Structures are given as structure tokens and as C-alpha cells.
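Following this message is one structure expressed as C-alpha cells.
Here the complex is missing a single protein chain, while all its other protein chains stay put.
Per-chain numbering from 1; labels A, B, C, D and E assigned in written order.
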Amino acid sequence: MINAGDTTFILICSALVMFMTPGLALFYGGMVRHKNVLATIMQSFIVIGLVTVIWVLWGYSLAFGPDVGGVVGSLAWFGLKGVGLSPSPDYANTIPHQAFMIFQAMFAIITPALITGAFAERMKFSAFLLFILLWSTFVYSPLAHWVWGAGGWLGNMGALDFAGGTVVHISSGVSALAAALLISKRKGYGKEQFIPHNLPMTITGTAILWFGWFGFNAGSALASNGLAAGAFVTTHVASASAALTWMLAEWMHHGKPTTLGAASGAVAGLVAVTPAAGFVGPLSALIIGGLAGIICYGAVVAKSTLGYDDSLDVVGIHGVGGTWGALATGLFASTAVNPDGANGLLFGNAAQLWVQFLSVLVTCIFAFVMTVVILKLLDLTIGLRVDHEEEVRGLDITQHSETAYSL
Amino acid sequence: MINAGDTTFILICSALVMFMTPGLALFYGGMVRHKNVLATIMQSFIVIGLVTVIWVLWGYSLAFGPDVGGVVGSLAWFGLKGVGLSPSPDYANTIPHQAFMIFQAMFAIITPALITGAFAERMKFSAFLLFILLWSTFVYSPLAHWVWGAGGWLGNMGALDFAGGTVVHISSGVSALAAALLISKRKGYGKEQFIPHNLPMTITGTAILWFGWFGFNAGSALASNGLAAGAFVTTHVASASAALTWMLAEWMHHGKPTTLGAASGAVAGLVAVTPAAGFVGPLSALIIGGLAGIICYGAVVAKSTLGYDDSLDVVGIHGVGGTWGALATGLFASTAVNPDGANGLLFGNAAQLWVQFLSVLVTCIFAFVMTVVILKLLDLTIGLRVDHEEEVRGLDITQHSETAYSL
Amino acid sequence: MINAGDTTFILICSALVMFMTPGLALFYGGMVRHKNVLATIMQSFIVIGLVTVIWVLWGYSLAFGPDVGGVVGSLAWFGLKGVGLSPSPDYANTIPHQAFMIFQAMFAIITPALITGAFAERMKFSAFLLFILLWSTFVYSPLAHWVWGAGGWLGNMGALDFAGGTVVHISSGVSALAAALLISKRKGYGKEQFIPHNLPMTITGTAILWFGWFGFNAGSALASNGLAAGAFVTTHVASASAALTWMLAEWMHHGKPTTLGAASGAVAGLVAVTPAAGFVGPLSALIIGGLAGIICYGAVVAKSTLGYDDSLDVVGIHGVGGTWGALATGLFASTAVNPDGANGLLFGNAAQLWVQFLSVLVTCIFAFVMTVVILKLLDLTIGLRVDHEEEVRGLDITQHSETAYSL
Amino acid sequence: MKKIEAIIKPFKLDDVKEGLTEIGVRGMSVSEIKGFGRQKGHTEIYRGAEYTVDFVPKLKLEVVVGAEMAPQVVELIQEKAKTGSIGDGKIFVTSLEEVIRIRTGERGKEAI
Amino acid sequence: MKKIEAIIKPFKLDDVKEGLTEIGVRGMSVSEIKGFGRQKGHTEIYRGAEYTVDFVPKLKLEVVVGAEMAPQVVELIQEKAKTGSIGDGKIFVTSLEEVIRIRTGERGKEAI
Partner (left out) sequence: MKKIEAIIKPFKLDDVKEGLTEIGVRGMSVSEIKGFGRQKGHTEIYRGAEYTVDFVPKLKLEVVVGAEMAPQVVELIQEKAKTGSIGDGKIFVTSLEEVIRIRTGERGKEAI
């Protein structure tokens, strides 16, 4: 039976999660050089259009449709066939099925958008569109099915992922690594200075992400109840604490607390708490976030040593942060918080940590391999990268015939 | 009886729709030259103030007050007399009457704000304020009554307009045409280059519009139920699909996919689906949006040929898009989606298309004529336009004694 | 018993209020010179992190924990001990206790952030962090307890403060005055021109504040009902009317209506209606807001005469506006609107105005004295202010080693 | 070789540019400057405080041409940039010792 | 006629401008430049990576005056723009062949 309170909750949360992707566009857009800001924003913005169409046609069906051997959904729900306005028996049975579908759509949208930070400032727009099309179909949908789909094998295995630590963050972070390695460095990387062109834009994006993330995590309770409130609180607390620790780590390391550091920390905290949100208490969230700020800062700093050019640190924040979060869920999860969850290592259940570890491992391998395959394919056919001349003049003019600012 | 879930829904949706007008301010503000950005933003921002006061005093009463011959509401509710905190018998009876009133207020605000795009960069601020005052009172309120007011004749005629295709978009689009023709072109139009001064601002505005539009369309279900979920989904799908098709049309036509094109398409899709949102299914929305992207792109390109200076394409997007949406409702509407609706041509009911056509026609004529009258009146009395010297120096300094940026 | 509709309402309102603080960051950030924009944004942004941690650990307990003599909460709820997912007996008993806690957290965050406008462009970041830590603990928490805490003495005295006129606005406004006086003027104040570097940023911030304020005021009904709808409406109406009157006052006084004036007016209206929102009707709100626009404009203009450098007019808008609002509540409050409230002077109950006056007085004295003590302490130990050279080069580079724009 | 610097009103750039191209000038450089002079600036109002901004945005044109062509260029700019109202700007002429085209290393006239 | 170019610290503009007006200079042009020299720049930190930005923002003042007035102007700028610390800037003097006021076509001294 449809509950008005729950339906309101999921619809508004869907709107909030939708708003995150333009937020991401600003978060990323502010960090690139001004000649690439529109192209960077566009890579997030157009994903909303493209993935929505994919999702309605086949993506949702592959992810949540009738299970096929635990690995993927069937195409029975192609074009949302049978996905109506009354609740689904399998998912969130107090809200219209389409409400659940559109809430999930917003997750399917932002995940590939996250990857774009890795190959910012150098990818060909046409190749980019095809990449998203293939990645969404062959990486996101199956993965979502494994973890959240009725009958999905990772879910059945007992892996805990409240709002998408593996499906969203690890998958995008690992794919980002693959992409950064394959598409190689930006021209002048390490020699020229890549200074963010508009940090207030990045902070604005961060604020929108934080705001939307409440819908992302609390909404994943799929009903408006204590669990939702708990997830809301842990989300906020982890983000706050990570913003502080990243800033402090940088302060100690470089002698200055930066605004971008605080913003990056906030996002790292949100990433880390995502899988844990509904399974841990506020104090655990404080610790998960606090450590996320430090771990992700370390990962971002390590990048320069490792020498790949992950332009906007998708690996360091989403890959590493998501992994930490998934494992942390195996440490801090407590049935006292969520009876439908499980206990983590700290509450006497070492097995859970092992399950979490497996789900991370599986996700990493699957996402990495698939992304390599897709990108190789595109590289050999149409080519991934703009030519040097275009890269120097910037993607805004060469890919889109636009300039961002005429001040 | 007041339902907490429905009340939450309408209040939050009201907040979302309110947020759309500043979003519009950014959408428009980014497209003008930097010397006019504040004036452009102000024209949307101050409308929130002005129309709210009008609405509370007489606007709401004229639109939704006790019916007078089907054409207008009486002044019985002047100053919200009798508009209290318990549900109204006539409108949305599970939420406080004031919740319905304020939700409608947000529609009354954004509609005239939409028109400002047509005369951007050249209208006198004083004349602008009077225009809004008169237009809101003599065009918006009656029109809203005809379609949504208890006893309104267009509503009684059976015209379907779920969230304001005629009342909001056609009325503003047609008034925009009248305004563009009357106030004539900007100095240097066709000779100088009018390049948007800040496209990231425009994209940010687009994102806020999209975000708020969920409140606009889904909220128009006036309760949190399957219908609301359905409207939410069609809204998102149409916008996504239009963003893609506009971009593709431009890509084929000019060889480049632009960010502004994708954003414009998204808005066109939102406009087109507005009257249809609660009457059609997701796949119909996909088509309505997809065609909206192409039709509106065509309309915008046609402008240069037709030779009027509708600065920010209100006619091409809201006028044409709204008209397409109203007619599309007559094609794609289905009682299978909404039993309280009707079937469209494609579902065997040609009559509905005819009714839709009539409502469009009536709206066009009424809005056009009234706008011409109001503007002529103002032109003859205080004058509509700033002088050449002021136009060259820009409206920010000459109308508001401010400059937008000191970077 | 938990009500899904109410829970949705408070959670979404909490998200809205959280969003206000980054909104404030933009509102303030746009008004400073470009060399200080990041530092200004950071002062709001990092408060989200810092105060959240404080709140979870001891702040909430001090404010809402078991009453100790009416003046403060005990530390019994340290670390949210006993603050769970079921409703609290003392507060908002249809939503999870943690939902109430996090809603209140957002108030605790924005209040100190408001003060930052007073010492913008010259305060040392380290001193700033300590100031927030101490102010939040020793000023905000006790004050919140007095007014809203179960057993708080001001609340018991019958003072009406629906959403924080005294606790949030007067306390921050008065502390701002103390801070402006103690830290003294910016280098070049009165001689150089301090022109806002990015007004569109300020307008964007205003829009976010307005949007979030619906959560702030309507959410303070703590349930989704007629009262919430009423508070929502009065909030919007007061803001709209104040935006108009400030603009008109300026127009008459200086011959030009400014965008910043309209935005400042909107905020002043929101401030003034905050304590009254749930106790007055829409027309009273129209008057409260209308007068707020004029009074606050006067207060801001008066500043130059009084000669203190309250950089971004926290005193004139929040201090004066909050005071006007608290007294206005004593004038316009009506039990016809809210039976749990009281009647004001205009409804025959002069006593209420007296109580309001007392609560204002007490708040002013307490906040002023405490702030002076805290700042003196910091000044004598680590020093409050950056040195001249740093002030000239700007806080962004000297405090954070960042530059906002590389266009 | 002469270097002609002209300070003009921004909206006159197109006219001047066209004119110069017509008489065969193949290149120029333009930069934004703040001008102070007889033309007075404007007033700005923030939070009820008035500020007088006394500079006026102008464009500075730099054109390098052969000595023989200089007078014609000066005349053309003066004519095209003129509105007759205060603030039209100035033209400054200096003589250059050498001009080099970076691409080819050509010097003197050939370099222009 | 002389053209005096002065590169100064931005916050010194007002003092210099006042000074010049006092001694009767009626106009000048100002543009923003990036300066490289003995004065070193600053460090910026993004995502834990340090960048040294070695230019310093400066303002370039251009004042055209009659030859006889030049020394006085140079002296005044030097005095007003001076802080004594590295990075105060330079003054360059060149001679102009011609000056034209666009509005009137006046040439030479009358044009200034």
C-alpha cells in the first residue's frame, strides 16, 4: 500500500540526488582550467540526458528486472514495461514502483559522471558519449543487480552496501584509475601548473553534493523512518568530520589549511559513509569520516608519486574512500543500529569484514577489466583523445565551439 | 482532513518552485552581456517580491476565489480573507488551504519572470515593474482561473493542462513575442556579437530549474501518490530526452554539440512535458521531449529569419515548446495513466486534440492582445526603453548603479 | 509514534537548513574583495564541519539535554548517548529523536557562521576556529537551552521565539557588533572603496538562503500540519515585502534601486519573521517584513555614522532585524493563528511585548558580554588579526595559499 | 617604422578595425585599460553607500606600420574613433628602431 | 612630448593619481600587468601539491606630458609609489613624436 509520507520522501530524495550531478559538474568544473570548464560541466550534464534514456529503455530492466542467475536482470522490463504506479512486490513496497525506479535512475546517472574527473581536459566528446553508453549498460547495471537486484549474488552473499559504496564509488573510482592509465597524462602534466580556475564554483558544487547526498543516503532507507533519520545523521557527521581532518592533515603537512582541502574532505567523508550510513551509529560515523579525510588526503598526495594523471582525483577520493567505507562497514556495522543489517568486526562478527572485502575485490576486478576493454575498443576505433593542438586551445572551443566567460 | 505526507509534499514542492525563479535569473543572467547581468537577474528576483505581494492581496482571489461567470475569481478572498490553515473544499482537500495558495503563488511568480528574457538588456526598470504589476493582475490571474479555478470555463471545457502548459508557458511565450515586437531590437542587434557572458552561470540556472521543476510538475498532483510519481518520472524523462535531441540537432546542423544547446534542450523538454506530465506514460514523455528538443531548436534558429529580437528565446522555447506540449497532451494522454484525465488522439479520442487546440488558441489571443495593450499604455506614458547612451553603458550601471564583477 | 509525513518533513527541512550555510558563504563571499573570497567562504564552510562535531559530542547535550536549573542542559547526552531513532518524550514526539537533533544541529551551525560577516577580510584563521569553538559551546548552547530546551527559563517565562529570532539572529547580530568593535576596522576603511567583487554570487547566496529558510521556519513547527503551512507562508510573504521596501527606501534615498538592496531586504525580512513565523498571519507578516526592509536599511546606513566596521552588516540586518522581529512578535502574535502561542499587544495582550522585550534584552547582554570575553581572551593569547602586509595581500593567499579565480 | 597607440572607446573597436583593414593594415594588438581624464566616471551604490568610480573603461590599440603609412593610419583612427563627445581618447605616435616577425625572423617592413 | 610608463604596486595607485592631479596632470591610462623581478611571488597549494607563482600583480601607469613637465612627473611618481621594499617598480621614459586628441583632432601639447 502506498504511504504518502514515504512517497514524498523518495520523490524529494530523487530530486536531491538528481541535483547532485549538476553539483558534481560545478565541483569538477571549478578545478579545471578555464578553457575546459564547459567541456567538463557538459560531461556531467549530458550524462543526465543519456543515462536517463538508457535507464528507461533497458538499464533499469538489466539492473532490477527479473533475476537471471543472480548476475543480471532480464529485459522483461524493457521500456519500463510493467513498471507502474503501484508498489513493486520486490522493492520498497510502500511507494509507487516508478518512484523506486526514478530514485535508482539518479544513482545510475551520477556514477558514470563521477568517472569523468579522471580524464578531464583531454577526452574527445564523441568517444566520451560512447564510453558512457557502454559503461552504463555493461558495468553499472550488472553491478547494481549483483548488490541490490532481487536475487543478485553479492547481495545474497550478505555484503552490506547501504547506499552504493561498491556500486557507485568503488566502481567509478576503479574505472577512473583504468581510464587515467589508458588515456595517459595531460599535455604539460608535471611541467605546467594546473591551477583550479574557479574555486568558489568548486565549493558551490561541494555544497550541492552535500545537500543532495542526504537524499542519496537517507533515501536509501526507501521509507521515512528511524533508519532514514539515522542514515541522515551519519551522513552529515561523517562529512563534517572528514572536512576537518583533511584540512588538518594538509595544515600539518603543508602548513596551510585550504578551502579546496576542506571541500575535498567533505566529499571524501560522504563517500566513505555511503555504504555504512544505515548500519552504523553517529560516533562510528565520526570515526569513519575522520579517517576518510586522512586516508583520502594521503591517497591524493600519493598520486604524484604513482605518476598517473587522474585529473580531479576520482581514484583518491571515490576509489580509496569507497573502499575504506565498504571495509569500515565491516568493522562498525551494528545490529543495534539496524536489525536488518549485521554486526561488524568490532561487534564480534569478523565474517562480515571478509564478506565486505570480497565484494570490494569483485567490484574492483569487474569494473577495472570492463573499463579497460571498453576504452581499448573505443581507442582502436574512433580514438579517445583530442589532438595536441586541440588540447592546447582547450576543449570548450574545439569540442563545443563555446567560451565560458566573456567578462 | 490534513494528511502530513501530502502537506509535506506540497510545502517542499512550493519551496522547489520558488527556487526556480532565482534559477531562471541565473539561466538568463549568464546569457546576457556582463554589463546587463545584474539588471537581468534583478528582473527575475524582484518579481518574487512584487508578485508575492500582489498574490496575497488580490491575485490569489482573482485566480482561485469564488467564480464569477467562469472568467475570473471574485475579490472575496482579498488579503487571503478566509484562506486558512484547514483544507479548502474546492482545492487539494488533504492539505491546508494556505499550502495550496502558496504553491500556486510560486507559479504566479515565475510566469511573468519568464517573459523578461524577451526584452532583456534594454527595458527601463520602472516600466518593467509596472508591466509586471499589470500583467500579473490582468493576464495571469484570469488565465489561471479559466484553467484551474473552480468554475473556470477552459477547465470546464475539458482542456487538459496538468502543470501549466497554457497558463505558464504559452502565456509567457506569447507575451514575450508581443514584447519583443513592441520594444524592438537591441542596439547593434545583427551587427555586434551578443555572446553569453557566463555560460557556467546559465548551466547552474538550468540545473536549478530542472531540480525545481520536479516540484512544479509532480507537485501539481497536489498529493503524494502514484500520480505524483508518474508526473515526476515523465518530467525527468522528457527533459533528458530533449537535452539529447537539441544537442544532436545542433551537432548535425552546425557540426558542434554545445553546452548551451543541451541546457536549452533540457528546458524545452521540461516546458513541453508540463501540461502532459500527469496524463502520459514515460515512453510518451520520451517522445514528447525528444520532439520538443528538435522543434524548439528549429524555432530558435527561425528567429533570425523572422527578424524579431527575442533576446533569450522565450518565444522559441516557452511559446513553441508550450504549444507543442499542449497539443502533445491531446495526442498522448491516456486514461490508463490517469483515470481522471482523458484519452488523446493516439488513444482514439480526436476530440481531446481539438479541445487542446482551442485552449492554446484562446490563450495565445488573450495573452498577446493584453500584453500589447499593457505595453502600449506604458510606452505612451512613461516609456519602455532606456535611451541609447544608457543601453551602451549597460543597465547595471544606469538602472541600478552597480557593477556585477570586480575581479 | 513515528509519523512518516512528519519525519520526511523534518529530514528534508534539515537538509534545507544545512544548505543555508553554504548559501551564506556565497552571500558573504560575493560582497568581499576578490582577494578574500575563499577565506570568507571558508569561514562559513568549515563551521559546518566544526560545529557538527561539537554538537554531536557535547553541544546538543548542553542545549537540549536534561535541564540543570533552567540555564543549561547536562552532559548526560554527551556523544548523543541515549539520543536514538525513536521519538524523544520532550521534543517533537512524532519523529525520531535523532531527526530533531540534526534539525537543531543545522541551527547551531548557521548561527556562528552569521557572525563571520562582521570581521570578514581581516581575521586570522586559527583565531577564528577557536572563536567558533568557544562561542558555540558557551554562547549558543546555553542560549538555545534557555529558549527551546525543556525547562529553559526564557521559554518558561513565556517568551515567543518560533524559529530563532533571539537564539539565532539577535545572538549573532549582537556578537557581530562586539566583534566589529574589538577587531576594529579594515585597513583603508573609509578611504579605499570596498566594492563587492561578485554580486551574482551574492544573489545566488540570497536565493539559497531564502529557499533554505522555508525549512528553517516551517520546519520549526516540528510536524507537517497547518502550523507548518502558516509559517511557510508568513516566511515567504515577509521576505518578499522586505525585498520591495528596502529597494524602495534606497530608491528614494539614493535615486537608484539596487540588486544588492533587494537581496539584503529579502534577508532582513526573513530574519524579522523568524521569531514570528508560527504566531502571526500573512498580513501581519506583510507588515513585519515591510517595516523590516525599511528599519534594517536605516540601520545599515547608520553604520557609517556610528563608525564601526561591521564588514557585511550583520548588526544592521540580523541584530536589528532580529530585534524588530522579536518585538513584532509581541505586537502581532495571535492565538487565532496559533492557539499554543499567545496574543500580542495588538490583540490586547501588552504583557507579551514586555516578555519579548525582556528576552531580547537578556540575549543582547549575554551574547555581547560573552563574545567580548572570548575575543579578548583570544586577542591576548594568539591574536585575532592578520598583520597589515597579509591584509593587503589578502586572506586567500596568506591564510589558505589559494587564489579564487584564474580566468 | 612607427608604432601608433590609440586609446579609444570600447564600442568603437569594430569601426576602427574595419577601417584599418580597408587601408591595408594587416595586424594590430588590443588591450583593456582604465582611463582617467576629463570624462568623468560614474557612481555606484552598495548598501546605501555611494562610491564614485572615476576611471572609464577604454581600449588601447597598438598598430605598427611603416613610417610612410603612419599619417594615414592616424587620420583614419581619429576619424573612425571620433564621436565628438568628451572621452574619445588619444593617439600617440612613437618611432620603432626595429621590428621582427618571430615566425620567420624577418625584420623591418617585411615583418609587419 | 614624453610618455612616462610607471610600473607600481596596485595599492599605490590612489596616492600616485592624487599626486599627479595636484601637479596638474589631467589624464592617464592604467592597465594590469604581471610583473617578474627581484620581488618573489608566493606559493599556492591545491590537493596537497605546491605551486610557486612567481609573478606579482602590478599596475602599469601611462602618462603623456609635455617634455618640460616630464622630470617633475617622474619625480612625483617615484616619491608617491615608493614604499622602500623590493618590488616598488620602475619608471620608463620615452619621447613621443606626436599626440592627437581624437575628439578635436588637436595635436601636440593642446592634445594632452
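Methods note: contacts are C-beta pairs under 8 Å (C-beta built on N, C-alpha and C of every residue); 3 or more make two chains touch, one makes a residue touch a chain.
Note that the coordinates shown come from a computational prediction; the quantities given were computed from them, not determined experimentally.
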**Request:** Please identify which of the visible chains the hidden chain touches across the whole complex.
**Result:** A, B, D, E
**Prompt:** Of E:Lys17, E:Arg47 or E:Lys60, which sits in contact with the chain we cannot see?
**Reply:** E:Lys60
**Item:** Touching residues on subunit A - with respect to the absent chain
**Value:** 192, 392-393, 397, 401-403
**Complete:** In the full complex, subunit D touches the hidden chain through residues 3, 17, 26-31, 62, 64, 94-103, 105, 111-112
**Fill in**
Omitted-chain footprint on subunit B covers residues 193, 195-196, 250, 253-254, 256, 258, 260-261, 264, 297, 300-301, 304, 313
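In this text, only the chains that are shown with their structure count from here on.
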**Request:** Using just the Cα atoms, superpose subunit D onto subunit E and tell me the rotation angle to the nearest 5°.
**Result:** 120
**Fill in**
Farthest CA centroid from subunit B: chain E
**Asked** For subunit A and subunit D, what's the span in angstrom between their mean Cα positions?
**Response** 52
**Prompt:** Got the subunit D residues that touch at least 2 other chains?
**Reply:** 44-46, 53
**Request:** Pull out every residue in subunit C that's touching 2 or more other chains.
**Result:** 3-6, 8, 12, 195-196, 198, 204, 254, 256, 258, 260, 401-403, 405, 407
**Complete:** So the complete set of touching chain pairs is A-B, A-C, A-E, B-C, B-D, C-D, C-E, D-E
